[in-house]
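Missing here: one protein chain of the complex. Every other protein chain is in place.
== chain A ==
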Amino acid sequence: MTTRDFIQERIDSLESREVLLDVQNLKTYYPVTGGFFKRVVGNVKAVDDVSFTIRRGETLGLVGESGCGKSTTGRTILRLLKPTGGKILFEGKDITKVSGSKLQKARRDFQMVFQDPYASLNPMQMVGDIIAEPILNYEKRNKQELEQEIKSLLTRVGLPEEAYYKYAHEFSGGQRQRIGIARALALNPKLIVADEPVSALDVSVQSQVLNLLKDLQKEFDLTYLFIAHDLSVVKHMSDRIGVMYLGNLVELASNRDLYREPLHPYTQALISAIPEPNTAIKKERIVLQGDVPSPQNPPSGCPFHTRCPMAMDICSKEKPPLKEVRPGHHVACLLY
C-alpha cells in the first residue's frame, strides 16, 4: 500500500464517522472600553463569523499569523471565553449558552493543551497533584489506585514514575509539555484543543511531542483541534486544515488539497513561504505588502483585500462567504 492509499484510506474512514464538534458562525469580540464610566467604545473582532466541523478521530489544524484569532477560537470552543454570537454544538448539544456548574460538568469532555509549558503548570503543586486534580474534580477516588493510574499515565506520556513527586520547575520545557498533555488526558476527553503546543519548544523536542500527540490519538481515539502558526507542523499533524486571517476562516480543505493546490491568495502566499529543503527546486515566493489591518477596525468587504495581489474592485465592497468550490475544499474568495 502506498502512502497515498494510506492517506486516502484514513480520509475515507474519517468521512464515515459522526461529527463531534460543529461550530456555526462563531463570533468572539473583545469590548474596547474607554472614558470615565468604561463605556464600550468599540470591539476587537478576534473571531468574526467562523464555521467548521470536526469529526470524531479527526485532527483539524488551524493556522494563521499572530493575532488572527486562532487561539481565541480554541478558547471560545472550550467556553473559556464567552462567545459574542454563533453556536457551538458538541455531540449535537448546544454548549454556547451553558454556564456555571453545568459548564463545569460539560468541560469533562473537552480539554486543552496550552502553549506556554512554563506558565501552564501551577508552581506550587506536585506533578502528581496537577494530573490528579481534573479526575478529583469529577470523581471520588481511592488514593492508592489513583496514584497508580497517574503513574501509568506519566509513563505513557514518556516521563518516569518518580515525576509524580516532583514539582514543575524541575522539568524542561518538553517534559513540562508532557505533563500538560497528561493532565489533559487524565479525564479521557473526547476533544483536545492543542493551542500551539510546540511553538515554545526546541525544534528537536517539537517532533517528539508531536509524535506523542499522534500516538495518543491512535490509542485513545482522540479528536484534536490543533492550533499552530508553523505550516510544516500543521501539515504533519492535521487531516484537514483551516486558514485564518483577521478573525475569518478564509480557506478550509484537506491536508493534501491545501498544500498541493491552495486557492485563496493568502494561503498561496503562506505556502510559498515554507522553506524548501531541496535547493535545486526554485520556488516563487509571494511577498505580501503592508501589515495586517487592526481587528478593531477591519476593512470593508473581504478582510484580505488591502493586501491581496489579486484584489478586484468588488473585493472592497462585498464580503465573500466560505463556500465549497471543490469537493471538501472551501474557500472564501470572490475569485471562485
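By our rule, a contact is a pair of C-beta atoms (placed from the backbone, for glycine too) under 8 Å apart; a residue touches a chain by one contact, two chains touch by 3 or more; residues count from 1.
In this section, contacts and distances are computed from a predicted model.
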{"item": "Name under which UniProt lists the unshown chain, selected from \"Glycosyltransferase family 4 protein\", \"ABC transporter permease\", \"AtpZ/AtpI family protein\" or \"Phenylacetate-CoA oxygenase subunit PaaI\"", "value": "\"ABC transporter permease\""}
{"item": "Of A:32, A:119 or A:314, the residue in touch with the unshown chain", "value": "A:119"}
{"item": "Residue, one of A:134, A:242 or A:301, that touches the chain absent here", "value": "A:134"}
{"item": "On chain A, residues whose C-beta touches the chain left out of the figure", "value": "38, 75, 78, 80, 101, 104-105, 107-108, 111-112, 114-116, 119-124, 126, 133-134, 137-138, 161-162, 164-167, 169-170, 180, 183, 186-187"}
